[in-house]
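Working notes, structure below.
Left out: one protein chain. Kept in place: all the others.
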């Protein structure tokens, strides 16, 4: 049965809460209200106010408290109301959560759910893709599913993982994206990319909402004889270079796509790694499609110009194919 | 006359405070104590407690207050006691300061001085290089001088700049690095890299403490006939791609060096840009020398293994020369 | 009794702005239902007295740092109905030219710091505005608004502490509307009054009936005059009730209907209307005249906003920096 990306997240949370009583959730308006996006609707009734905690508006305390609970063996799942506000908890994440295991050797099993991304006409403060802020920080795992199946399986993996995981769930996909999700307790391992479409002309490396756009670009290009292989990273940290390299060595060309601004985005790292590790296999420069270096603009026409999409990907892919 | 990097910073602050009464400083222990690194020693006596403000221990308020004062036409200069604690002000910097001009069209002329970097046996919380956290954020300017001359000239430029500038001053260089500083009001423009050593074998692109190490590597390699061109970025945002490209197009090889961890560092962006913009000129992959993806370790032997240095740069340069 | 110091003209000005606020927001709700608004809609109906009462107590060159339910204060500072509606329609003629939306606008020349989403972020910024006034010996005051929810954030604490230690001319004004999104007060704080928190900063704190525009005005006027005389900041809490959803998509079914019923009887505009009639300052004729003026202003604003062009994005990439 097809379910939405949102429903997949909901199911993963529900099943994990059900499976393991150490799992609990905390965040703003997640209880009575069921969350700004209604992902945790019904959880309060089922699991009670101790495991579905409506907190005061204080991201740093929420994340800090999750760290403390995790250190005591609980499995907290934090909901940021919008990923943009994760900036308010930045210090706790990068200085406390991320470094603890390396320094002290104790696990910090916690998940921060970060509803991120644009395409919903919400402007500079409700549309950001902040994954690159954390990509540089050793000790965090970052996942960013693109389909309901991965959304469910990766969230389960994240909750079971002994390390702090930031789970980037794309707001645009919540209700737009539907797909099959396997029955049962299906866990998608952290650290494994997946080829979402096989192709021969070039490898498109994408994640989050850009996977769908890349797949759409691929369809557009079929009549032109351009055959995209679409690699969905799924996990951003640690990067699955093996899958990326296997694909790029085969196709000889790589196009990296992300919704976040290009400058300083994860695409730069991937391009650099490809140059370092697959230079002899590259028939053309690694090319990136990403947002420009500006805040996410609000007005729909501006946002459309801002966001990468299938057309922009196809355009670059065409150029790259002809390089 | 040769002065230290620290003295250069001090002079720039002093001269700017003297020149423009809108300039004032705020931070922890900068007044009576003269700052954790004694950079503002003597300022309180000269400029008084209103322009040299000892604040409570609250980085977010300090940065927020600087933003407010800047909006009213002042020229605040914030001292972070250590760059590591800039994480506590992250939200104010990325959400308020950075986006204001794009959104509202009003300038936010302020400087955050961030004493950063390792090599002083200070461990994970007093050694970080956090520039990449901000590199991805549109609206900030980032500078990272490597010499007393640039330290002085860039700080003057930063204070006069109408935008929020994070000034990364390297703690290791404070007293280690000496150099000539021109007489008079010498401003080093933001956005301009500088070739610190001409060479032909490859371009080494570095900044901060790694410039000195790259120059030392260059000397080591002279007997081997390897002739490094060392490009000092000086400004990280906006990147001076023109200078970088000119150098790399000439040498055909590029080695990017930074002290921050490699993964998600600025080097990835530079490597990616070079691939995008100078692919045909590259005789070899762009290679990076940077720290590993771990917190900055404390014990001296560990820190030495962690930090890039002249030997490690020379090693990679040799490999790249022989590619 | 508060209000006795005001002339009929001044009282009618307050009346006008209360009604303009209510009327404009009603119009926005209609436009929202018609699908003409981009993004969310934040309404201050029922708590207009806090914004208007506060702003009416300020001098023309005072500054405000509004929160998202301060339309009344913004209008009094000179933001026009046209600009307000154009902003909601994401038009080029909005104050952010479509770059940001709804309540995220400002204009420093008119003394309005542009609001941003992360709650409480503007409180340290306001402290900085006050700091600029203090350093320049200007007898100006800044009024900084925030919600009950925002008072849980670290920036609230840091800002009030900072302002108090430095005796800055800031009036902190809380809309205590009993909910932060869906979260009622008792889940946000374990104190009765937000004003009680002033104790922690050694500043005066006063709770007033937030639905009594003259009571609000009196409290803010008193606090502002203290601030202007160099006696430092104060905290004024206006007790009120959020009469609609958090934003218009929210049906606020979590709010007990009886609570709304009770507060509906205390509607600040009805009460002020009655007061003015009692004082013989308002009669049916004047009321009708004012209603006509309002209706004209609002409908002109609607026409203006609707007929304004959307931004075309030609300058999409410009203005990230001031230089």
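By written order: A, B and C. Residues from 1 in each chain.
One rule holds in what follows: a contact is a pair of C-beta atoms (placed from the backbone, for glycine too) under 8 Å apart; a residue touches a chain by one contact, two chains touch by 3 or more.
Predicted model, so just to flag it, every value in this text is computed and none were measured.
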| item | value |
| --- | --- |
| Residue in contact with the excluded chain [from A:30, A:44, A:67 or A:310] | A:67 |
| Options C:26, C:199 or C:279, residue touching the unrepresented chain | C:199 |
| Residue among B:176, B:249, B:293 or B:312 touching the omitted chain | B:293 |
| Chain C residues that touch the omitted chain in the full complex | 152-158, 161-162, 164-165, 186-192, 196-197, 199-203, 232 |
| For chain A, the residues touching the chain missing from this view | 24, 50-51, 53, 55-56, 58, 60-74, 76, 91-92, 95-96, 99-109, 138-139, 141, 161-163, 238 |
| Missing-chain contacts mapped onto chain B | 28-29, 32-33, 36, 54-61, 81-82, 84-85, 87-88, 121-126, 292-295, 297-302, 305-306 |
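Basically, only the chains that are shown with their structure count from here on.
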| item | value |
| --- | --- |
| Chain of greatest Cα-centre distance to chain B | C |
| Separation of chain B from chain C, taking each centre as the mean of its C-alpha atoms, in whole Å | 41 |
| Distance between the centres, which are taken as Cα means, of chain C and chain A, whole angstrom | 36 |
| Cα-centroid distance, chain A relative to chain B, in whole angstrom | 30 |
| Contacts with 2+ other chains: residues of chain C | 96, 99-100, 104, 116-118, 154-155, 320 |
| Shared interface positions of chain A, touching two or more other chains | 84-85, 87-88, 124-125, 293-295 |
